[in-house]
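Excluded from the complex is one protein chain; the other protein chains are retained at their positions.
In order of appearance the chains are A and B, and numbering begins at 1 in each one.
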Amino acid sequence: MRRANLLVGAALVGLVLVIAAVSLVWTPHDPIRVDPAHVLVPPLQGGFLLGTDGFGIDVLSRLMVSARFCVLVGIIAVGIAALVGVPLGMVAGQRGGWVSELIMRATDVWYAFPALLLAILLAAAVGASTVTAMVAIGVATVPAFARVARAGTVQVMAQDYVLAARAAGTPPIRVAARHVLPNIAPTIGVQASVSFGIAILAEAALSYLGLSTRPPTPTWGRMLRDAQTYLFSNPELAVWPGLAIAVAVLGCNLLGDGLRDLLDPRLKEVR
Amino acid sequence: MLLAVLRRIGIFAASLAIASMLVFAACAGLPGDVAQVVLGTQADPEAVRQLRIELGLDRPLVSQYLSWVGGLLTGDPGRSYLTRQPVGPDIAGGFVVTLWLALLSMVLAMVIGLFAGMLAAVRRRHLDGFVVSAFSQLGLAIPAFWAGILLVVVFAVGLRWFPAGGYVPLLQSPVQWLNHLVLPVVALSFVQSAVLTRYVRSAFLDVLAEDHLRTARAIGWRRFPALLRHGLRNVAVQVVTVLGLQLATLLVGAIIIEQVFTLPGLGSRLLQAVSERDLVVVQAIVMLLVAAVLVINFVVDLAYLVIDPRLRSGVRRQVGTA
Partner (left out) sequence: MSTEHGSGGERSEGVETTLAVSDLTVSFGRRPPSVRGVSLRIGRGERLGLIGESGSGKSVTALAVMGLLPEYAQTWGSVQLAEQELLGMNDRRLSRLRGSAMSMVFQEPMTALDPTMRVGRQVAEVFALHAVRNGTGATRHRVLNALVEVGLGEGERIANAYPHELSGGQRQRVVLAMALANAPDLVICDEPTTALDVTVQAQVLDLLDAQLTTRGSSCLFISHDLAVVARLCSSVAVMLDGEIVEQGPLGQILHDAEHPYTRGLVAAARIDRVQRGERLPTVADFWERGR
């Protein structure tokens, strides 16, 4: 029962990843080409498992390909956030003093800055695209990683074996690489899982507003936007993409919870 | 105590200043010549140059920044490049709509979250506690705008209990105002209450395990009164933290919900301004939102001082990771 979180979470995330991978080589129907002949076919008819949308495109195929982009944005965004945030947090944790104070105050302000506003500004600047979405979400997620990294670093630095290493003259960089990093890696992993879920939600919101990938590239958020036009006639079109998002994010959250429980029930991640 | 308050005011003011610089720099740094955009790509270069001078774009950046800030402090965020109309009144109406949406959602989310979180913590070994926890887990995974769309499908299209969109000002008709806000507020608060439930539950679990609660019972308090009297204050710190963070997310969420329900709030105005490249408006709205978030954080910081006496003497405490 304790492992339920971990297993279910891993299974759901795995499912999404597999679907995304599969979509690279196969989908039931063409996910991009508009087909006026088969517009708004109801589910389970004409070989379309979930029906077709207002463009005549198979919903299932579109869902599958969308998985690919949502996952991509999530991974890159989390990657950016970790690559910038973790070193920042580690420096703050190791140095302490005014450096730490400065970084932490900055991240406090930074943390309050929503990804959406960033994405809007970027969109205004260079036009919306997958890249702007990735960058916006990534940059907005940096403070979460910085905080977790700092907290973990402070804990590790207080350990006796680190004090011993420092007393022996080990340069801070080596201490960071050899002692801090391996020990905070699990917590960072937990945070990554949680942030991945948040990134998917953020990307969905952005593509709903038209601030992410450009058409005709499908994403779940865009599918929801398209579905909104047909709410009165084909309401079921709005169900599938949202469900996909929910499943993916639920998986990430459960995975994060499960990992955290595995490591230490007292740990808390930053949302 | 006074020192602690002053310190926080100082940090708030500094943050506000820095934020304004960042917003200005971001907007000023956007590629493209504003005057060119306004007049179009076919425009006469001389006309473009004239317009630039007219709009004050030839002045040094610092000077532009200072006059912008000066305007902000007197309540005048400038005039739109496109319409030449003052931006202030333009966005004031939108701000009111967004604010209502955010506030009502916050209140609803708080009520649900506090109650559900307490239930989930105290009854965690029973079925009802588990069900609440499971629900909150679901709420975290659902995009707010999807919740909104589903609500429209069920309650507006299907049952026809509420309108699918649009807005009626409070002063015009309170009943209609409420009618149009029910679905958006529920959609937004659904997700927020899930987050709050999780945090409140976790905070209560922490408190329930604390020694001083055991002491309270040992001196004769019964379970529930002990929790109320000696537990709530300690829960309050964590809850206030979350509220502060969530208010910011709420504002952003409101922008998106406005799209679902076609509410004339800041969100739609912002997106419109972005597509029109009306930078003055964009700058003003972004600054407004950022300022709102900073004000909320400031109030939360002050609230800590009231709740936790340990902070009044300047004892540093790591807050914000919940």
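Criterion: a contact is a pair of C-beta atoms (placed from the backbone, for glycine too) under 8 Å apart; a residue touches a chain by one contact, two chains touch by 3 or more.
Just so you know, these numbers come straight off a predicted model, no measurement behind them.
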Displayed partners of the chain not shown (whole complex): B
Chain not shown: contacting residue from B:R84, B:R125 or B:R160: B:R125
Residue among B:Q50, B:T215 or B:T262 touching the omitted chain: B:T215
If the hidden chain were put back, which of B:G29, B:G70, B:G166 or B:P309 would touch it? B:P309
Had the left-out chain been drawn, it would touch chain B at residues 125, 210-212, 214-223, 230, 233-234, 307-310, 315
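Keep in mind that, in the parts below, only the chains that are shown with their structure count from here on.
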For chain A, which residues are in contact with chain B within the complex? 105, 108-109, 111-117, 120-121, 123-126, 147-148, 151, 197, 201, 204-205, 208-209, 221, 224, 227-228, 231-232, 235, 238-239, 241-242, 245-250, 253-254, 268, 270-271
Could you list, by residue number, the parts of chain B that touch chain A in their complex? 11, 15, 18-19, 26-27, 29-31, 137-138, 140-143, 145-146, 149-150, 152-153, 157-158, 164, 195, 202, 245, 248-249, 251-252, 255-256, 259-260, 270-271, 274, 277, 279, 282, 286, 289-290, 293-294, 297, 318, 320-322
